[in-house]
Each structure stands twice: as structure tokens, then as C-alpha cells.
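As you look at this complex, bear in mind that one protein chain is not there, while each of the others sits in place.
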Amino acid sequence: MIPRYARPDMVAIWSPETKFRIWYEIEAHACDAQAALGVIPAESAAAVWKANDVEFNVARIDEIEAVTKHDVIAFLTHLAEIIGHSEARFVHQGMTSSDVLDTTLNVQLVRAADILIADMEKLLAALKTRAIEHKMDVRIGRSHGIHAEPVTMGLTFARFYAEMDRGLARLRNARAEIATGAISGAVGTFANIDPAVEAHVCEKLGLTPEPISTQVIPRDRHAMFFATLGVIASSIENIAIEIRHMQRTEVLEAEEFFSKGQKGSSAMPHKRNPVLTENLTGLARLVRMTVVPAMENVALWHERDISHSSVERGIAPDATVTLDFALARLTGVIEKLVIYPDNMMRNLNQFRGLVHSQRVLLALTQKGVSREDAYRLVQRNAMKVWEEGKDFQTELLGDAEVTAAMSPDEIAENFDLGHHTKHVDTIFARVFGPS
Amino acid sequence: MIPRYARPDMVAIWSPETKFRIWYEIEAHACDAQAALGVIPAESAAAVWKANDVEFNVARIDEIEAVTKHDVIAFLTHLAEIIGHSEARFVHQGMTSSDVLDTTLNVQLVRAADILIADMEKLLAALKTRAIEHKMDVRIGRSHGIHAEPVTMGLTFARFYAEMDRGLARLRNARAEIATGAISGAVGTFANIDPAVEAHVCEKLGLTPEPISTQVIPRDRHAMFFATLGVIASSIENIAIEIRHMQRTEVLEAEEFFSKGQKGSSAMPHKRNPVLTENLTGLARLVRMTVVPAMENVALWHERDISHSSVERGIAPDATVTLDFALARLTGVIEKLVIYPDNMMRNLNQFRGLVHSQRVLLALTQKGVSREDAYRLVQRNAMKVWEEGKDFQTELLGDAEVTAAMSPDEIAENFDLGHHTKHVDTIFARVFGPS
Amino acid sequence: MIPRYARPDMVAIWSPETKFRIWYEIEAHACDAQAALGVIPAESAAAVWKANDVEFNVARIDEIEAVTKHDVIAFLTHLAEIIGHSEARFVHQGMTSSDVLDTTLNVQLVRAADILIADMEKLLAALKTRAIEHKMDVRIGRSHGIHAEPVTMGLTFARFYAEMDRGLARLRNARAEIATGAISGAVGTFANIDPAVEAHVCEKLGLTPEPISTQVIPRDRHAMFFATLGVIASSIENIAIEIRHMQRTEVLEAEEFFSKGQKGSSAMPHKRNPVLTENLTGLARLVRMTVVPAMENVALWHERDISHSSVERGIAPDATVTLDFALARLTGVIEKLVIYPDNMMRNLNQFRGLVHSQRVLLALTQKGVSREDAYRLVQRNAMKVWEEGKDFQTELLGDAEVTAAMSPDEIAENFDLGHHTKHVDTIFARVFGPS
Partner (left out) sequence: MIPRYARPDMVAIWSPETKFRIWYEIEAHACDAQAALGVIPAESAAAVWKANDVEFNVARIDEIEAVTKHDVIAFLTHLAEIIGHSEARFVHQGMTSSDVLDTTLNVQLVRAADILIADMEKLLAALKTRAIEHKMDVRIGRSHGIHAEPVTMGLTFARFYAEMDRGLARLRNARAEIATGAISGAVGTFANIDPAVEAHVCEKLGLTPEPISTQVIPRDRHAMFFATLGVIASSIENIAIEIRHMQRTEVLEAEEFFSKGQKGSSAMPHKRNPVLTENLTGLARLVRMTVVPAMENVALWHERDISHSSVERGIAPDATVTLDFALARLTGVIEKLVIYPDNMMRNLNQFRGLVHSQRVLLALTQKGVSREDAYRLVQRNAMKVWEEGKDFQTELLGDAEVTAAMSPDEIAENFDLGHHTKHVDTIFARVFGPS
């Protein structure tokens, strides 16, 4: 996790304090369930809750771990120091460290997913706002980086909205997949603990019991989780690249917001760099790189080996913290993006009407001109535009063969941008629902 | 695609014949819709269906493409040769090549998904059969490759079933996500074609109209599709690794089926190599490697660039063909896997009862022996087993301090394997539903 | 391997014919060495060379393999059919299939590397030619996609030359690393074959004996090979992205060559798409995706497992064939790239001299103006350029406070492009050596 690309709420999920708190809750709920089953005394279970308002002393736990070389035992020892060694006797009974560790990881991933879901909802709101705002602002559509036909800036935002909305649905699926817990013992057979304990703990933590676990929860769930983050990161890159293109000096249809005071702007007023979206391009790679190791983690030996653990210590905080930051940064970029409709129109008109040449071609054939003739007519006027800088419509109006087939009004009609925006409402209704 | 790892049905999806057939259907249905809208003559639309039973001549299309340098135009030219140039005049009107190409790719991916879904259903059936067959066959569970506590072979199959069942659900999601089509024109604005055409074509092809497309269907859908295949491949690797471990010379709890006649087996009867599951381990990597490029494909420039196309020409056939083959191969391995319950029991008993030491420890404390004393008692008997090759239960029965706390029957109870299998029914009901 | 992205020489390396030929040479040379050691009769070794001019019948070998289920045995059987079963008796003696297979793979990779090396040399020649041609053609340098300071088109080509030259050096290293062979028996101990056989075969095939092999040649060598291809592919992407940017409608400093006859060009003369470099962007991903599985192949179980084999059947042809095609395509693009110096100058001057604002700032301070004052002076004139479309130099000349510090000539000097090109010779000498 890179401090400058981290936000506190997500970082907090991965803190030792949060981890120990979840461990505590698992142990305490498990004791309640064990007491209900009559396995341990009710008073002992009740006693564990004495620590409910205590903030665990991470330094102390680390100190104990330095001796015991075992993190869960260190925690339990510290817990016993708080609630009394005698009362603590029954804590963790019948459980395996992994019952606590693996269930905790999933609680953390679920919480991380909840933050990411909220992030995406904010991003969607921003995209929708800008889509509606620029719904009918025409700009040139480009394929291969080359001018094609007109679109609107609203459509650009709307397609990012649709893409991120799919991402949100995927994230909700991934959250549901990862929201399981397991309290099933050393090899998952419940040999020393009743499944009722698992059921109770999971219910309290908002999880579903893992139908069949080994010592650990199966890692295909985690692989799917990180793969989903990887797809969302790729969509972030998609938006970032569009904005970087829009901000190119020669294009300049939009700019990342640049506060007045930012140094150096006025001596080189053109030098406003899209550093936020460039940064997002890189952050997307950082999230995406966690996908393959998460997949490599799936194949564990027999009932578990611990190869996945070091990987997850890295990628779980890294991917969630980075994606949270990236989504928030992107939301800010979208909200404050400065749009330049005049430049959009300037670019659209760069070739003085040539963008409409296909439409003119079609119109001529619909007027009965043969395909070959229509092509020849369009071509000879187009070349004057291209080579001599003439205006396409003017040239057509001055070409007798063209005007023989189409009236000036009919010619002008092909230059009407409304032709390209007539279905924007339809598309918006598909994306945002009926307004 | 590697011929020896390819099955004909999946390969056929990616043949030129299939591709041209889908192109044809898209064009023909589009003509119907255009005719219904009054855009083209009904007779022209009807005429297109004259080619419905024709098998397109791939060589002829290639020949035309060599001249026109454009695959869709080459196809349309060939179609015109079949239905007549005059009738063919209205085919493709208002459409863009990508309308055809991108919708076709999704049709192919949907069909591929359907084969993969059927593959997974067969695999699930095989896993379930073997799980039930070996439901109560005890084997030693292992964590870190080291003996832990008993499980059953049925549980091993059941957890693979559960994992693949999740994979199937994910695949169904991925199929739904990719089942969209777009007939929206050069930049997705429907400037020259009515959305009704898209709706009609999609309905006929079993697709949903893409809510908002550009020149292409957004690539986050494809990224999610390949990511899902990558997770399934990782689960295949997971099963393959388990079988390879089971077949190790020193373990030999199971073997891939080895037909009597296979050369060399009888002079070196121990030399039966798990080559199928080793192969599956490699195939999993081949599928998984397509995930990152699919994600890199998401960020296209503006309304499209064609960088994704060469990638998809590679990974779409490769990933689906390889995964289809791998699933089928794995199903065969599972169906015919030779299980050795005697060896399972031999391995379980390798340390003459030591596997039960934890249970004895717990039993002693439950009998009122202090934790420290119980540990000391277990330890001194365990060490005799470990260092002198004694039998654990016999040693315990001969240790006066132990027998003072537990009767012989109570001691023996800890060696009862039923303790470890008592919740197998519960777990099976979770995985397979109530029986 | 995707046929349309494949060239015949590289494809031929991966054909069954080539493979069997290499197998044959290994077996024949091994027989010579065995005869020299007195292990087999000299006549038998000599007899093997009777097949030297025979083209092996792949169909026949496949037919035999269908029965024997073993590719090397099938080949040896076919060889015996050619040279006589009695003479063939000693072929392959003491050897293991992997001795043949693994050595063959490395021969193929070495040959592939040789083609790639030749490809890169051609690419370097093209880059150098264009660098020299446009050595002093000034264009605007851009950071973050935003105009910065002038560079030359020659420098652009020169830096790609330098990058590809590093790639070539890396490829030569990778070739050297992969140029090993092993004839060391089932587990690499030479138990049944003398190391002299390996030495002889390797020498004849242009390989170095692998210092220590198991059943196979260690896979870190192959991982390094594919990693190197991945880096070269990334450099291809780097060049491709630059050209795609240069060809953007709004930039248009260069274009991929577009033959006169290419359809559709004249009605939409602006619509020339950089499809080759877009394609190269995708091809780079296809090569790069082979790196991770090649690395996953390194960890084999004990003296070998065969998980690497299916991976290599895919990635070895795919990566080399695709990279060969990509290098050749890129060379063609570079050779024929159409450069537009006028547009380069037009873009450079887009902000009427503002590109020189930093230099003016520096010049003022060197004239004794305080940093704060210099900044204020530059800023107020720059803003007139930016907001009112004025010419920067003209404004400066009309600003009394500026002219008090600098004479008109001194002002003009800052607008001299020679300032930016004065070290181009130096850089060229570094890249291409003294001219």
C-alpha cells in the first residue's frame, strides 16, 4: 500500500486494531454458541464480553507473539490478561487458528467491498450528472484516433456510466461470493466443534457459512474477488485514457480541473498536464497485477498449505486501498472536469464539413444517382476541401452535377447535426432508465 | 489453439464457416427489420433468405478479400453472387462492419459458454458420483503436506464439486454478460439505422441489445468473460494438483486410470505417471494467461481503436478451446480415477496412532487433568511412538498416570475414526442438498 | 498461432517436419558418438545416415503413434522402416525421450531467435535511415500529451533505435542462454550414457551441454527467453503508440503508408486509420502474455513433471511467430511512414511562440531582472497570447519593461529553434556512433 494513494477508512480495515477486533468478535460469538450447546459454561462465555469496549494493545500482543511465535495464541493470551485467565480458559475451544484468520480476512474483504461499492455509487452519480449536463453537446466521434461521425459528450459520459454500473453489479457479486465464514476445525470436518458454532458466528458477522471448507476457505472465491477488482480497474483506465486524449494540446476538449493558484500555469498557460488521469492509468495497473497471483493461490496442497498467505498480506490491502483511492480520485476528476464545447465544435469542423461526406454520398444515391456517380461527385468536392482548404457544403452547392440531384435545402440537410443526436434520448433511457 | 488439446465442437465455433454463417444471419435479420421499417423493399429482404441453405465458399471469399482488403465487403460480394447483385443492393444498409463483427464475436462466445456449461455439468456429475462412492472412506487430511487429522475421500470430491459449482454459476453470469449485440453504426449513435433493427437482430440471435455502444461493444464485458475462465482454470489446477499428490509413489492413494495394454507398465509397475493431471496443470496456465490481455483490451481510444482485435483473434479461440478440452479431460480423469482405500488407511496409520494425539490431549483435560500435565503425558508417550516405533494407544494403556485418568474404553474412544466423520452427512447436505 | 499474423519461415520451425528432422539429427549424431565410444557398432551408426536425405512421413509417424501412444517410439519405428530394423537396433540406446525432445525445443528456440535477430537488424536499419533523414526536422516535444519544448523527428526515431538496439542485445543474451542441449538420461545422471555423447551432439547442433540437467533442461532458461521477448514486444508497443498519436486527426505529423488504391480514401480523405500500429499494440499483448506462464513453468516437481509441456506447445510457437510478424510489420511501417514536416511546424507554432516562454524567462533573469519580475513580465505577455490570440514575440517587443532589459535581437534569439537542436549531433553520435 502506497501512503499517498491511500485513504484512511480503507487503510483502517487492514490495521492490526481492526484485525484484533474481528478476532475478538469471532471468539466471543463462538463462546456464546459453545455455551448454548452446553460445551462451555455460560458464565465463561459472558465473561468474554467484558472486553467488548476494550481497545486491544497491539504492542502488547506483538510482545507476546515475539515469544510464542504464534499470532492467535498471542492474542488469546492478551485477551486472558483482560478478562482473567480463568475466565479465558474456554475461549477458542475446539477451534483452529485458521477458523479465526480466514473468517477475519473475509470480513475485511466484505468491508472493503462495501467501501468500494459506495465509491462506485459516487462515481456513477458524478458520471450521470455530467452526462445529463452535456447530453447534447456535440463532439466528433473518433475511431482509430481519426475523425469519424459526430457523437455527444453526454454519450461519452453515459457509456462510462454504463460500464461502471456493470462494474458495480460485478462487485456486488464478488462481495456476495466472499461473504462466507468457516469455523470447521483443523481439516474442515467439525471433529471438535459443532457446526452450530459456525452458523452462529457467521450470522453475527453477516456471513454465510462456507458449505465445505478444509482448514481454509477455498481460494477460488478470493480469485474471483480480485479478478473483479481487476476488471473495474481496467474500466478506470478506459475513462482515464479518454480524458488524457481529450486534454491533449491539439484536442483540448476537456481538462482536469486546475486551480488558479497552481504554480507555473500563467507563464506557460498551455501547460496543464492531465496528471490525475495519468496517475489513474498507473494505479489501474497496480490493481490489475494482483489478479494473477490471486489465481495462482487457488491450488493449495491437500487441506491447505500456507503459500497463499504472504500473497494475501500483500494484495488484499494493496488492491482494495489502491482501488478505493483510484475510484475517489476519478470521481473528483469527473465532477470537476472542465469541458470545452467550443473546442469540441472547432475540432468537429476541422475539415470544413468533410465529416458529412458519407451522408452526402448516401443522400445522392437515395436521390437516384448511381453509386459510382455519387462517389465521384463526393470525391471531387472532398478533395478540394482536403487539398485546397475549401468548405465542403459551399463546394457542393457550386457543383452543378450535385445541385442537379439535390436542392440547396436538401444539401444543407446533410449538414444538420441533429441527424446524429436524434437517438440520444433513446440511448439515455436505456442507460439511466426512463426520465 | 493447439490441435492436440482441441475438441471439434468448440473448434467449429471458431471456423470461418461458422463466422460467415453468423454474419449472414445478422445481415438477413437486419434486412427483415429494415423492410418492416420501410427502409428497404420487402422483396429484397426476402431475397436474402435464398442463401439460407447455402454453405458459403470460404475460398471464394478469401479470394475476394485479397482484392478488396476488407473482409465484410468480401463476404457481401460473395453473398451478392449467390442472391443476385440487384437483390443484394440493400444488404448491410446503414450498418458498419463492426456491427456485424462485434455481434458475431459475442454469438461465438455465447456458444462457447454453452459448451463450457455443459462440460462443467458433466464434470459436476462425475465429482458427485465419486463423492458419494467414497463418502465415508477415511484418509488422512494434510495441512502443509504434513499429516493433520482424518477426512474422507468423499469430502475431497465434495469440495471440488462445490468449487466447480461456484465456477458454473460464475460462467452463467459471464455468459449473460457477453450475450449482447450492437447494430448502432459507425460511432454508436444510430445515425443511419433505427434501433429497431438492432432489437430485431438481437432477439433472433438470442442476445440483448447493448444499451450503449460506440463502434464496438464495450470490452469490460469480454474482460469479465476471460477472467471467469481464468478462475475456472485455476480450479482445474487445484484438482489436478490434488490428484498428482495422491499419485506420488510414497502416497499412492489414487491413480489416473492406466489401461492394461499401456507399454512399459509391467517391467516398471510402479511407473504410472499422472500425465493427464500434469497436462491439466499446464493447460490451466494457458487459459489463465489470457486474462491480463483481455483486461488490457478494455481501454480503447475514443469510439474504438482496433488494438483489441488481434488479441481476441488469439485468446477467444485459445481460451475456450483449451478450457473445453481441459474440462473434458478432467471429467475423464475423475470418472476413471482408481482409488486405493487400503493405502489411504496405511498412510493414516503411518505413525501408529499419533494422529489422535490432539484428541487424547483434549480428553485428558476434560477428565480434569491440568493442561500442563495432559501435555506432558501425551508428549512422553508420543515421543516413544516417534522415536522407538511404538504404538500410541498401547503406550497410553501402559502409562499408569494416563490410566488413572481414563479407562481403557475412554482411551480407545479417542482412536475412533467415527469422531471425524460424524458431520460428513451435514457437509454433504450443504453441498449436494438434502438427500 | 494466428495464420494471418504468421510468416512462413518462423512457422516452419514449428512444423512436424522440422521437429522430426532435428530428432533425426540428434539420434544420428548420438549414434556416431556411441560408435566412437565403442558402445555400438560403427556400421550401425553409419547406417543411420542413410536417412539423411529422406523426408520423414509425418502421416506415417502419426499412424504409428496412434498405436504406440508414444511420439518418440513412433518416430524411431518409422526410422527403422527406412534404414532397416536390424540397423536401427542401436538407435536411441541409453537415451531418454526427453534427451531428444528437450534438446530439440532448444534448437527450435535458437533458430527462432536467429530469425528474430535478423528481424531486429532490419528494423534497426529502417529506424536509422528515418532518423538520419529527419534528423533536424523540428517538432514539438510533449510531456503528458501537452506541448513542452521542441525536439526533432530524428530524435524520435533515434530513441526507438536505441531502445531496439538494447532489445537486440537482450535477445542475443537470451539466445545464448537457451542454446544448450542435454543427453543425460532419465534423471540427468548419465547412468546409461556417457557424457561424451552429449558433448558430440551438442557440438554438431551448435549447442552447449547443459552443465546439470535432470530429465529436462532447467526452465529458468526458457522463462528468461520469453521474458526477453515480452520486453521487446513492449518496445514495439511503445513505437506503435507514438505513431498512433502522430496520426491522430488533430496532430497528423505522420501517417502509415496508404496506397492510392485503398478503397474509400478519396470520399473521406481524412479517414486513414493507423490500423497497422493498432494491430501491433494488440500483438504486443499476445507476446507479453506468454511471460507469466513461462515463469510458472520453472518450478517442476523433483527431476521433472510434464506440466510445462502443454504450456510450451502453446507459447513457444505463438510468441516467436507473433513477434516475428510484429517486427516485420513494424519495419514496414517505419520504412514507409509518411512524415509531414509542415504539420509538425504548424503544431509547434500552435500557441504563437508560447513554447519559448521558459526560455524568455531564463533570459530575463540572466539579464539581471529579478526572478519575480521576470515571471510577471512573461506572464502578462503570455496571457495575451493565450487569451487574445496574440503573437508572443510581438507582444514582448511591444512591452517597454521587456525591451528595457533585452534588445529586439536578444528577444528574437530566444525564438531560435537552433537552440533546441544544437546537441542533436552529440546525441546521434551516442546512439549511432561517430559518423
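Chains: A, B and C, in written order; residue numbering restarts at 1 for each.
What we mean here is this: a residue touches a chain if its C-beta (ideal position, glycine included) is under 8 Å from a C-beta of that chain, and two chains touch if they have at least 3 such contacts.
These figures come from a predicted structure and were not determined experimentally.
Contact with the chain not shown here comes from a single listed residue; of B:R142, B:H200, B:H222 or B:R329, that residue is B:R142.
The omitted chain makes contact with just one of the residues C:D71, C:D119, C:E296 or C:D318: C:E296. Contact with the undisplayed chain is limited, among C:A12, C:V67, C:A191 or C:V338, to C:A191.
Of the candidate positions A:T103, A:T290, A:Q393 or A:T421, contact with the unshown chain belongs to A:T290.
Of C:A162, C:V275, C:M383 or C:L397, it is C:A162 that touches the chain left out of the display. Residues of subunit A in touch with the missing chain: 2, 4-5, 68-70, 73, 244, 262-263, 273, 275, 278-279, 281-283, 285-286, 288-290, 292-293, 296-297, 301, 305-311, 313-315, 318, 322. What subunit B contributes to its contact with the hidden chain is residues 140, 142-148, 244-245, 247-251, 266-275, 278, 292, 296, 347, 350-351, 354, 357-358, 361, 375, 378-379, 382-383, 385-386. Hidden from this view is one chain, which touches subunit C at 141-145, 148-151, 155, 158-159, 162-163, 166-167, 170, 173, 177, 185-192, 195, 209, 211-215, 218-221, 223-224, 227-228, 230-231, 233-235, 237-238, 240-242, 245, 288, 291-292, 295-296, 298-306, 358-359, 362, 419-424, 426-427, 430-431.
By our rule, only the chains that are shown with their structure count from here on.
Centre to centre, using the average C-alpha position, subunit A and subunit C are separated by 33 Å.
Spacing of subunit A relative to subunit B, judged by their CA centroids, is 25 angstrom.
Residue positions of subunit B touching 2 or more other chains: 288, 292, 296, 301, 305-306.
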